[in-house]
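Just passing along the structure, written as structure tokens.
With one protein chain held back, the other chains of the complex are shown just where they sit.
Now for subunit A:
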Amino acid sequence: MPELDSAMLSRLLTSLTLGFHILFATLGVGVPLLISGAEWIGIRRKDNHYRILARRWTRGFVVTVAVGVVTGTCIGLQLSLLWPSFMEVAGQVIGLPLFLETFAFFFEAIFLGIYLYTWDRFENPYYHWLLSVPVVIGSTASAFFISTVNAFMNSPKGFKLDNGQITEIKPLIAMFNPATPTKASHVISTAYLTSAFVLAAITAFLILKKGNSEYYRKALHFTMVTAFVFAIATVVIGDFSGKYLAKYQPEKLAAAEWHFETEKGADLIVGGILGEDGEVKYGLHLPNFLSILAHGDPNAEVIGLNEFPEDETAPLFIHYLFDLMIGIGMFLAALSTVFLILSRWRQGWQHSKLILWTIVAAGPLALLAIEFGWIFSEVGRQPWILWHVMETVDGATTSEHVGAMFILFFALYVVLGWICISVLLKMFRNNPVETEFEQMDR
């Protein structure tokens, strides 16, 4: 067990806040896209079902945004509070995207405010829809910018280090580092995917509880089509992420794959238990698949963990997280494909109890995949906070009070999470769709 010094506690508190923020942030990035899409379809087809859908999603969205905003404010300030030495160094190189991110927030916040309170203000309904576009752009842009910061931590570029002094800083090169393309696109596509599945899961649950109706059928179809598109995108981009790792952070991939010896035609190990001697038991070996994931060539050479000093590699439990993330990704892609096939060739089957319950499970699973993915990616970077530049322990605060702050924030998130859920439940219970139809027809 590592000891609980202020560096370790800072890691725990950062993980806690980010682990909580990322759930709401993911929905914050993805849900506006679905809202905007639904409203647009509603206007185009003159179909009030879709417009009500957009309204109802928006109402729930406001509550999750609020939690996203306040936890985001927490993590934003905590970066300075918990990692002062890191921020002092990194801030000089990577301040630009952090700063740009706040512009994206501004943009999003302003238009979200307008969007929420102008549903019936315009003669031409497209004007209201237009207001959703900056919200989508703003939230996706903020995900992009913050991902570049994280990418920079994995692949620091755009500066020189002379005796601890940072020189020759190039902000744009730091921002568009080798990790940026895969990082940002994977984060954004998974945010869309997860949001689609969360909304689909809610819809499927309501169908199971209240019975089917045209409104729910449209909602389910719309969310599942979206989910399908981004599930495929996620798997493809995830594959590119693996290739990025193989090229730039081979020890992270090796640790995730329990790949110890450098070899050609490497197997992909799924699951398993690691014995004392580095022997993998009970794992499922997929022949040559690791070489394919790493280089797109079944016989390519994949660097093994033994090439690296032991104190510079990540804890090996990340293997399970990696497997779980990929497993969930494959499952989500398969589920949305089956749904679409059924709705095309076996009308009605896609609303069978089995499929609906599977979709209900897929929502939370997608959120879990987000958590697994992040923990894998962050722990997999250890012991570095800035890969091969600065170790995590050197970035942390020296304050003695981190433990108490951990308890404080833990309590805060328990309260926020709990009340957020109960408010959402209450909102939908007190305001069923049926009354909304009546209001719309007035």
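To be clear about the criterion, contacts are C-beta pairs under 8 Å (C-beta built on N, C-alpha and C of every residue); 3 or more make two chains touch, one makes a residue touch a chain; residues count from 1.
Following the convention adopted for this analysis, contacts and distances are computed from a predicted model.
Student: Among "Electron transfer flavoprotein subunit beta", "(2Fe-2S)-binding protein", "Acetyl-coenzyme A carboxylase carboxyl transferase subunit alpha" or "Cytochrome d ubiquinol oxidase subunit II", go ahead and choose the protein name stored in UniProt for the chain not displayed.
Tutor: Record says "Cytochrome d ubiquinol oxidase subunit II".
Student: Using the touch definition up top, pick the residue from A:87, A:270 or A:316 that touches the left-out chain.
Tutor: Residue touching the absent chain, from the options given: A:87.
Student: May I ask which residue of A:4, A:62, A:284 or A:414 touches the chain that does not appear here?
Tutor: The one listed residue touching the chain not shown is A:62.
Student: Give the residue, chosen from A:43, A:166, A:270 or A:368, that touches the chain omitted from the document.
Tutor: Within the whole complex, the residue contacting the unshown chain is A:166.
Student: Would you write out the residues of subunit A that touch the absent chain, in ascending order?
Tutor: 59, 62-63, 65-67, 69-74, 76-85, 87-89, 91-93, 95-96, 98-103, 105-107, 109-114, 116-121, 134, 166, 169-172, 397-399, 401-402, 404-405, 408-409, 412, 416, 419-420, 423-424, 426-427
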